[in-house]
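Taken from a larger complex, these chains appear in their original positions, while the remainder are omitted.
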Amino acid sequence: MMIRIFGTGGTFDKEYNMLNGRLYFKDTHMQELLEKGRNLVPVATSILMMIDSLEMTQEQLSLIVSRCEQCEEERIVITHGTDTMDQTARMLAKRITHKTIVLTGAMIPIKFGSSDGLFNLGNALAFAQTLPYGVYIAMNGRAFNWDNVRKNKQTGLFEELR
Amino acid sequence: MMIRIFGTGGTFDKEYNMLNGRLYFKDTHMQELLEKGRNLVPVATSILMMIDSLEMTQEQLSLIVSRCEQCEEERIVITHGTDTMDQTARMLAKRITHKTIVLTGAMIPIKFGSSDGLFNLGNALAFAQTLPYGVYIAMNGRAFNWDNVRKNKQTGLFEELR
């Protein structure tokens, strides 16, 4: 069972630019994390964009949806900025019903010692292998249904709507 | 859905003793990892022992089995040394049929920068939430059935028997 991984950036992939003191995107850390986790699940990784999810355009959102629709794999993990993860999940759910799609990300960049990214990726890969068709957000160890989740901006934690 | 976590030691929890240059067990790193992963899945953690799995006695193995039988929770994650993980899984499967039990561990201690432990824990927690009753080993991103898995001693990777 091959899993398709789509990278879109987000906090997950931010690095520190020592020349100006800002966080920026250089490369994805996906391969590095998969190796660290000693992953053997067959995966095919495509980096679609490297952006802050707050800056995602309509075109970029459409690209994610169409790539998820068109790829051969039925099981997909998307790494995504946490701020608009729920919006992308909603758009995917409207259009795609016969695949298992799991969005995940990180609250703290991988390059920080204290990042949650490796845990979240392990979590998302397991959910992608086991959950039935649907669109989910894997954060904080849980899999939320796309229509019952939001990021609490005060705590940085994901929670159910009801 | 509360998940029971039983800690038994293994590479996962090994630390470096700077006075004699050996690896040893001091404390579990479970709480630290759950916090790093920003886990919100309700968990109840019990440390049953802190040992190298090659040194597990029959009494200790029995303790693990009876604790898994007796605990209220139906979903259980066990952190365990990788060398005899498959043997403990087999013993559990013989005795317990109405619970989902996921054994996981690490090939590299948590205290090393390159540990696979955080990935494996995220993975195991997701499998414990989603898989049907049964006993599984979550390593290398996959969930193996207890009766179709072994650790390849040459590569340090888990693989199916057939």
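Letters A and B mark the chains in the order given here, with residues in each chain numbered from 1 onward.
In this text, a contact is a pair of C-beta atoms (placed from the backbone, for glycine too) under 8 Å apart; a residue touches a chain by one contact, two chains touch by 3 or more.
These figures come from a predicted structure and were not determined experimentally.
Of the identical chains making up the complex, 2 are displayed, while the complete assembly in this file numbers 4 copies.
Definition applied: only the chains that are shown with their structure count from here on.
Inter-chain spacing, taken between the CA centroids of chain A and chain B, is 26 Å. On the chain A side of its complex with chain B, the touching residues are 33-34, 36-41, 107, 114-116, 118-127, 129-131, 138-143, 156-158.
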